[in-house]
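Only one protein chain is missing; all other protein chains are in place.
In order of appearance the chains are A, B and C, and numbering begins at 1 in each one.
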Amino acid sequence: MRVTKRRSPLSDSNVAVQTSVHEDVHRPELLHHFADPQQQRNSASLGMWIFLATEVMFFGGLFCAYLIYRNWYYADFAAASKSINAALGGTNTAVLICSSLTVVLAIWAAETSRRALMLAMLALTMFFGLGFLGIKGVEYHDKFVEHHVPGPSFSFEHEQIPGHPGQYANPQHAEIFFALYFIMTGLHALHMIVGLGIFTWLFVMAWKGRFTPEYHTPLEIGGLYWHFVDIIWIYLFPLLYLIDRHP
Amino acid sequence: MATTTIAPAERENYLNKEYGLGSWLLTTDHKRIALLYLISITFFFFIGGFFALLIRLELLTPAGDLVQADTYNKLFTQHGQVMVFFFLIPSIPAVLGNFLVPMMIGAKDLAFPRINLLSWYLYIAGGALMMHAMLTGGVDTGWTFYTPFSTAFSNTKVIEAGLAIFIAGFSSILTGLNFVVTIHRMRAPGMTWSRLPLFIWAHYATSIIQILGTPVIAITLVLVVAERALHLGIFDPKLGGDPLLFQHLFWFYSHPAVYIMILPSMGVVSEIIACFARKRIFGYTFVAISSLSIAVFGFLVWAHHMFVAGISVYAALVFSLLSYSVAVPSAIKVFNWTATLYKGSIHYDAPMLYAFGFLGLFTIGGLTGLFLACLGVDMHVHDTYFVIAHFHYIMVGGALMGYLGGMHFWWPKISGKLYPEGWARLAALIVFIGFNLTFFPQFILGYLGMPRRYYQYPPEFQVLNVLSTAGATVLGIGYLLPMIYFLWSMRYGKPAPDNPWNAAGLEWQTQSPPTTFNFEKEPVVTWEAYNYDEIDAGHKEEVPVVG
Amino acid sequence: MAGNVDALFIFLVIISGLMTLLIFGAVIYFAARYRHQRGVQAEQIEGSTPLEVTWSIIPLAVFMVIFAWGAVVYFKSRTPPRDATEVYVVAKQWMWKMEHAEGQREINELHVPVGRDVKLIMTSQDVIHSFFVPAFRMKQDVLPGRYTVAWFRATQPGTYHLFCSQYCGTQHSGMIGSIIVMEPAQYEAWMSGGSTGPLSATGEKLFAELGCSTCHRTDTQGRGPNLQGVFGKPVLLQDGRTVTADENYIRESILDPGAKIVNGFKPVMPTFQGLVSEEQLNALVAYVKSLSPAAQSATKTANAAPQGSGTQVQ
Partner (left out) sequence: MSVHATSSPLKTYFAVWVTLLIGTFLTYEVAKIDLGVFNSAVALTIACIKALLVALFFMHLRHASEKLLKVVVISTLFFLFILLSLSMADYATRGTGASTVSFLIAHIKAILPA
């Protein structure tokens, strides 16, 4: 058993001197290759943040494509953007923000041993998540009915360009907008579905009483992911829905 | 090099601890996963090599006579895709890195052993899909997937190949993620950043690229697949899209990807040169920092692949200027390795021969990179055999020499057996000669104007092509040899001592092959990296790791 | 151009040759001089910051010279001279279609006079191709949906390879042709045969047939802008932007008229996408260009064999 653990000033860990880790304490969650729970928790959190970094770049490629075409075909994109339902998009933003709140409350509940509150908040998070997907479904349905889904049946003829009466959007360019719209929101929705899966699992773990004030790392890690998906939407909403909304 | 003690035959180690297929396929031991990778990338190396052989045979004569034009196009496409995505990118990180990163920093395993196994399965899933695509029709877009050819014109298995690379990309991301977390969190007490072996620094830099670059190619391939499947117009000028956007996104990853291949190799070479010159690496800090700067600057230069593609002249100027920024740290490394030899005590064991080979080939590869970064010359040599020669000097001459050097260096540790030194030196020599014979003529071919991806060519280029094909044959033998004697040594090789090279580094302080958790007890590091002065002065008792 | 590129190339070969000799020499010398000898220990050297700085700064300085020189050569090759002879190139899987401003059409061959600047206005019907003439050290990708421009001046009569250097499918390596450089007199003789009249005349006819001339009138009364003298000039757009009326702008205005509406006009023009072929587009562009004095003079002086400006070292 190790008593002290020295790290250089260059070390990134805050553990300057770690005093006696008691190995007799029962820690089923401590994996064998970690020296102590602190190291395990820090590893998990760093791992998640790095994973989120890859997610940023993943969506970053899409944002890059979107911003370039939006600059190129500004008027056509504005017209296409006006055809999607900004009120639903705004509502969905609010729904996600609420779900982010319930996530932090769930973690707080775990920290302070409030099991019922934690379970309720986790359930509420999933409820908001499902609500988001439901509203998204309504939007997709509208687009489908209006023939705004790129493909053979796509049609965007004689759609006014906002602010330029008598000028119509180029359907091809609008199709690029909708292609990017569906890919971006679709991948985001996919992330939501994965998030719901994670939270179902977290709920089961919480139900089984696996989380304690000392150990609830999965909850924190899952929360990081959920908040990140929220952040992506925070950008998607103004970029896709609000290009040129003024009358 | 002098061997001191012979290891007892039947110590428990990671190889003999458990037997059976399940103990391998469900293992979370980073060393076993490294071996799983070793077997799978070797498989893909020979597939890619087979394609290369057919390409060179076809090019023996100016006329297209050995295979059909379509077949030829599939050959070079799949050669590129297999070699880049299924061999070179995972090669050193996933095999040597997986095996050595935890050991070098004194950890029991990577931070996320199960994710490590998952990443191998993702690699295998991607590889299987790629194999399926190749066996059921193949792909003919070039490994670069340029649009609109790939999205609207090719009638081959583009979607499958794209998805295969997409999946393999996640394997690469997870490996990089695991390394970064491990290097940050799992270092043994005393293993400070300034004491890390340069191999670790190189892998840290590589991981940064894997983490930040790979997602971009992933999303780009998603867009290509979606565009091809649903006839969107994102990259298709007929529908208002811009094919150059694809090239931007593609090269944003694929240029740094070259550094995913070469950086780990540089790490290997640093270890080998230090060991066989019995010296500290000259300018340790500069070599370490240059790894990081290559990783960062590598992201700033991608459009030098697009100087004649129709980008803005001003953007071309900026990218050309930035391209030289990555040449400086590369030059620093070469100078420092050379300076390390000065007043060393140099041994010529096989790993060192590979390291010498690396130095020479990487120097030529790097210097010819200057030609391509130079706007005026690139106009002429872009998309010719000059480019082919250049990147093979980097990716095969550089990355593969490092890989082979590393495999020889650490083979005693990995397998617990010694390889036959005489054969290994011979193989190193054959590879070096074969390589130069194959690829040096291609520089000249390129300057004379032979475009790449040509199935038939004007007769005046034949002499150089014949030379190149002859070289490829020699090279092929050079690659088969290590494969044969490594396999041979596993059964008939002499048992390896714990530290056959008398090398510095924690991985040599434990037994060969190591136990599942690498060290009997957690090592405490009190010395700098490459303390060869202490080792050679006989202060071996200062390295008290193995109980 | 070839001379410029070659001089730079030779400079680079010398520089990298010296670097290679330096490194190889040092490695081989050290490896031999300091080979392992029994009882002799390596001498530990930590490193040397002045040395590191030296071998960072000197290469960087050399690199900057290479960059600057390369940039100058590149810039020149991207800027076609104003009075160059114009040839329209349409690439398709797997052939090159050339059309001289004077109306001659060729496939996989291009006849040009020696000593005269030739500007290529290129587009593709399908995938990306690349126009590569090794002898002229000149290469430019040819993209669908837009024009890319390149130019060269041949200095020696003869026949030179034309390659497609951007992979374009099955017969990529068969998409080759020749540039036939002729003495001016021979070239005149070649030009005199087989023409259907200048490209701009074909364009003029099309301009009338497609009904363009009903709106784009030569007075100020048309529903579309008067195109006289427009080419090469800045155009003020409805949204306040200014664009230069180059080949790509004219092309876009025909295919996607709504993209850039000229200030003071209504977006009433229908698109001609799918209605005109690449060749017809080229003719229309050539016609619009012929309405501007500068472009006209270029076409007229094309037969006058201009002398090299002197700054252009061949």
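One rule holds for everything that comes next: contacts are C-beta pairs under 8 Å (C-beta built on N, C-alpha and C of every residue); 3 or more make two chains touch, one makes a residue touch a chain.
Keep in mind that what you see is a predicted model, and the values were worked out from it rather than measured.
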item	value
Absent-chain contact - pick from A:R115, A:H164 or A:H227	A:H227
Residue, one of A:I97, A:V138, A:L190 or A:V204, that touches the chain absent here	A:I97
Omitted-chain contact residue, chosen from A:A123, A:I198 or A:L242	A:L242
Residues from chain A at the interface with the omitted partner, ascending	12-14, 42, 45-46, 49-50, 52-53, 56-57, 60-61, 63-64, 67-68, 71-72, 74, 86-87, 90, 93-94, 97-98, 100-101, 103-105, 108, 111, 163, 213, 223-224, 227-228, 230-231, 234-235, 237-239, 242-247
Hidden partner chain, residues of chain B it touches	184, 212, 216, 244-245, 248-249, 252, 299-300, 302-303, 311-315, 318-319
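Just so we're on the same page, only the chains that are shown with their structure count from here on.
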item	value
More contacts between chains, B-C or A-B	B-C
Chain closest to the middle, measuring from C-alpha centroids that were averaged per chain	B
Centroid spacing, where centroids are CA-atom means, of chain A and chain C in whole angstrom	46
For chain A paired with chain B, centre-to-centre distance based on mean C-alpha positions, whole Å	34
Between chain B and chain C, centroid-to-centroid distance (C-alpha), Å	37
Shared-contact residues (touching 2 or more other chains) in chain C	256
Set of chain A residues in contact with two or more other chains	73, 170
Interface residues, chain C side, partner chain B - complex	4-5, 8-9, 12, 15-16, 19-20, 23-24, 26-27, 30-31, 34-37, 40-48, 51-52, 55-56, 59-60, 63-64, 66-67, 69-75, 77-78, 93, 126-128, 130, 132, 134-135, 137-141, 143-146, 148, 161, 163-174, 176, 256
Contact set on chain B toward chain A in their complex	107-109, 111-113, 115, 173, 177-178, 180-181, 184-187, 189-190, 192-194, 211-216, 218-220, 222-223, 226-227, 230-234, 239-242, 245, 248-249, 252, 517, 522
Residues of chain A touching chain B in the complex	2, 4-8, 10-13, 31-35, 39, 42-43, 46-47, 50-51, 53-62, 64-65, 68-69, 72-73, 150-152, 170, 172-173, 175-176, 179-180, 183, 187
